[in-house]
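Note that this complex is displayed minus one protein chain, with the remaining chains in position.
When the chains are written out, they are named A and B in that same order, and each has its own residue count from 1.
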Amino acid sequence: MNLGISALNYVNSIKNGDFTAEEFIEKSFERIKEVDDNLHAFLSFNDIALEKAKGIDRRISSNQKIGQCFGMPISVKDNMCVEGTKTTCASKVLENFISPYTGTAVSRLEAEDAIIIGKTNLDEFAMGLSTEFSAYGPSKNPWNIDYVPGGSSGGSAVSVSANECIASLGSDTGGSIRNPASFCSIVGLKPTYGLVSRFGLVSYANSLDQIGPMTKTVEDSAFLLNIISGVDHNDNTTIDNKNQDYLKDIDAGITGKKIGIVTEMTNPDGLSTSVLNATNDAIKKFEDLGANCEQVSLGMSKYAVAAYYTITSTEAGSNLARYDNIRYGYEFDSSGFEFNSYISQARSKLGPEVIRRMILGGFVPSAGHAGKYFLKALKVKSKLITEINHIFKKFDYLISPTVPIQPFKFGEKINDPVSFMLVDFNTVTANLTGIPAISVPFKIEDGLPIGIQIMANHMDEHSLLQAAYALEKTVSLPEVEI
Amino acid sequence: MKKLVNEEEIIHVAKLMKIELADYNIHIKKVQKMLEYFDILDEANIESEDLIVQETDVDKLRDDKHVIYDKKLLKFLKNYKETYVKAPKLS
Partner (left out) sequence: MAKIGLEIHGQLTKLESKLFCPCKADYRQFEPNTNICPICMGIPGALPLLNRIAVEKATLIAMALDCKTPNKIAFFRKNYFYPDLPKNFQITQLNVYGNTSIGWEGKISVADKVIRIRRIQLEEDPGRLIYEGANEKTKVTLVDYNRAGTPLVEIVTEPDFETPHEVREFLNILSDLLENLNVSDPGLEGAMRADANVSIEGGSKVEIKNIGSFHDLEKAVHFEITRQQSLAERKIEIVQETRHWDDGRKITVSARTKEEEAEYRYHLEADIPWIRINDDTKNQLQAHMPESISSKKERYVSKYGITSQVADILASDRYFSELFENAKNETNAKDVANMITTDIMGLLDTREKRETSKLSPEHLSDLVECIKSNKITRASAKLALDEIIKNGKSLEQIINDLDLGHVSDKEELSDIITQVLNEEAKAVEDAKLNPEIVNFLVGKVMQKTRGKADPELTLSLLKKSLDFD
């Protein structure tokens, strides 16, 4: 039994009787035991996972109808509500918070008989890009444990990359699925804003947040997207995708397609040498596949990071206001306290990065600075959308390296907020404009992964996955050694 | 907009956001740096841009029906004698 198999291969294996769901889950837990003390991908585990697997096996053997996932183990980022589980968002202020309900994306997976094996580590409240800001300790990159796995969905990426589970659900606000996918050499998709319901996702910046699949292969990504996507009456911002099948014709290829190489995201001055080389290789591969590649300038992307941090700090400041420890949170008796001082003390458990963003989020929209920043950022966002709509009239895809650099060592970036921000440079545009973007594992250089990002127009995931599939098939990457 | 951030402002914002700060000076520096970076937005030439927002029609909205939430939500919350939620006293 190879724990490194894809979701689709798992399904075939179960159907063929190669192994049972119970056997696979058992082996997965063994694997977790073997590596997770070191890697720390998980924050909590589902103690009835094995029981669920047995139930599924029983139903399989008695020829009952089984959901598409056939008991495959899937991990879920710990900022998504799963009923009865602790949902900590990797923060001390939610140490004791147990979700009373399960969010839509997860329920859709469970309805298809996926087994949620555990909740994964993240940067606290999804704010960060290395998982170093988790209040429960960082996760480690399985390719080299001295290096960060990326973030904020670091734990999710590690769990998939280290074969602790078949796939994971992550969330992406500025690159939080794609960045760790690139750093850990797996596939990470941020769908179009509104394609996947956010019901159950703890909001960080609700005008940008999206849930997406993190998988071993592009086909797996399409497979999971089929299950979790589509309009949801629990989320007013979801869009109807008319039941599109993302797996259909995924191997159609990209002959004759026009690919724009985003100049601002591939500027040699902004990329490390290895990433620059990988990018050029990728361009060659695309051309070999029959696509036409051409430089294109996305002028507004220069302002994207500033707009992104302005908008997210404002929205985060508001979204996190509810964590006053009065209705839920952690143990801290309020007797004898006065209201304002209790809340401030309770919230002092927030980590330093979250606090930094709270302060920024208080400044940006405040009257003192005339709220001008926020409106400007909204206008930059709008102009970026206009620009990208215009570009997609000519191009089918846009490409760039997912991250300008390879994974870095722990502690390397944590103290310089501006250089830290710029790691997000290539990914934030897709969030600001709402377009879908995917990171495809492309190279391992000096033992560390490099991913290539492909972007497509709104709701064009079907086409996007075809391009990702085509690129994926041009490379054959080594297995992780851990 | 090269306005210097002062301690008074940081204290005011920390109060607004109900955040206790150990060292105001660190935050003064950090916020200052971020706001300076945000000044790049001034160069963007977007004064006349219309806001592009997500829209929907009124007939797509939720029907006005009363649906009882069937789980005893109060059990999941910190509660006081299974009835009220207790909050610290207001000054």
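A few remarks follow.
The rule is short, and it goes like this: contacts are C-beta pairs under 8 Å (C-beta built on N, C-alpha and C of every residue); 3 or more make two chains touch, one makes a residue touch a chain.
These numbers come from a predicted model, not from an experiment.
Which of A:A90, A:V202, A:A222 or A:I405 touches the hidden chain is settled by the complete complex: it is A:V202. Touching the chain that is not shown, out of A:S6, A:Q210, A:T314 or A:T429: A:T314 (per the contact rule at the top). Interface note: of A:G362, A:P401 or A:G451, the residue touching the hidden chain in the full complex is A:G362. Touching the omitted chain from chain A are residues 80-81, 87, 89, 94, 97, 99-101, 103, 198-203, 206-207, 233-237, 314-315, 317-318, 321-322, 324, 326-328, 335-336, 339-340, 343, 362, 365-367, 371, 374, 378. For chain B, the residues in touch with the chain missing from this view are 15-16, 18, 51, 53-59, 61-67, 69, 73-74, 77, 79-80, 83-91.
Just so it is clear, only the chains that are shown with their structure count from here on.
Centre-to-centre spacing of chain A and chain B amounts to 23 Å, using the average Cα coordinate of each chain. Looking at the complex, you find that chain B touches chain A at residues 1, 3, 5, 9-10, 12-21, 27, 30-31, 33-35, 37-38, 40-44, 46-47, 49-52, 54, 56, 61-62, 71, 73, 76-78, 85-91.
Partner chain B is touched in their complex by these residues of chain A: 98, 100-101, 194, 233, 236-237, 300, 302-303, 306-307, 309-310, 317, 321, 324, 326-329, 334, 337-345, 347-348, 350, 355-356, 358-364, 366, 368-369, 372-373, 376-383, 385-386, 417-418, 421.
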